[in-house]
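Take a look at this one; I'll ask things after.
A single protein chain has been removed from this complex, and every other one stays in its place.
This part shows subunit A:
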Amino acid sequence: MRRFEYHEPKSLDEASELLGTLGEGAFILAGGTDLFVEIRERLREVKHLINIKRISDLSAIEYSETSGLRFGALVTAGELEAEPSVIRYYPNLRRALAELASIQVRNRATVIGNICRASPSADTIPPLIADGASIETFRPEGGRTIPLAEFFAGPGRTVLEQGEIAIAIIIPPPQQGSGRSYIKHGRRKAMELATVGVAVSLDAKDNICTGARIALGAVGPVVLRAHKAEEILIGSSFDQNTVERVAEQAMQECTPISNVRSSAEYRRSMVGVLTRRAIELAREEPA
């Protein structure tokens, strides 16, 4: 591996100060499963690595019926995949976690690392955005809570400021009658980046949609919300005609590119198919 200086801060204050003083070329190490690849493939010039694993209180997973799920920056994809409250209340996130890379990678990769890497095809982002998750940050002058839908500034870029560190994710508790799903489309199941990923979270009362959030992955510079498609769905009864219109609208709202994994046309077409299927899946097992 290419050489870098290694730091092991014991507190968030210390980590934040290191990020500030070391400047460009200083990066946070949590899981390392993306970062080490980028270092080896020379995609990222790393001069200083700041390992945050020795900082306490970043490994907690807490669930309550009133405040929902909160997990810290050091929680791995594998830990969250096995977490009973995730299995029970957030099957969409669970699905995304179980389809992320491999068991070995999931035992190291942190979910917040997957988020902060800000890849448009990241598996965990669509279900979290569809569920209305927020990200908590640390800053020496005081942290903030940012809706995840507003966290991304472009491929690989977030709104985190210099010295600001993402420390936790909060997902609201599921409402009565809500349902959620995530469908990842790829050429194979394991070690695959999503060609398209669609997450849907629905609220319903008396078989009428009262809330809908549709998040589209790998079809834009950031994970997108299909707001107009959601508007069509809200107030409807999930009849086939409406769902088809919602899927058609989601296709209009995405902005895919062609690359080695797929053409833009194919991606757009799959957004339609997967949006329809994801709505049906979310309706199958409402909370």
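Following the convention adopted for this analysis, a residue touches a chain if its C-beta (ideal position, glycine included) is under 8 Å from a C-beta of that chain, and two chains touch if they have at least 3 such contacts; residues count from 1.
Everything that follows uses one rule, which is that contacts and distances are computed from a predicted model.
Not every chain of the complex appears here, and the one that does not is recorded in UniProt as "(2Fe-2S)-binding protein", selected from "Outer membrane lipoprotein carrier protein LolA", "(2Fe-2S)-binding protein", "Nitrile hydratase subunit beta" or "High-affinity branched-chain amino acid ABC transporter permease LivM". Shown as candidates are A:R2, A:R88, A:R144 or A:R157; the residue that touches the absent chain is A:R2. If you put the hidden chain back, the residue from A:I28, A:L69, A:V86 or A:A101 that touches it is A:A101. For subunit A, the residues in touch with the chain missing from this view are 1-6, 29, 32-33, 36-37, 40-41, 49, 51, 53, 78, 101-105, 107-108, 189-191.
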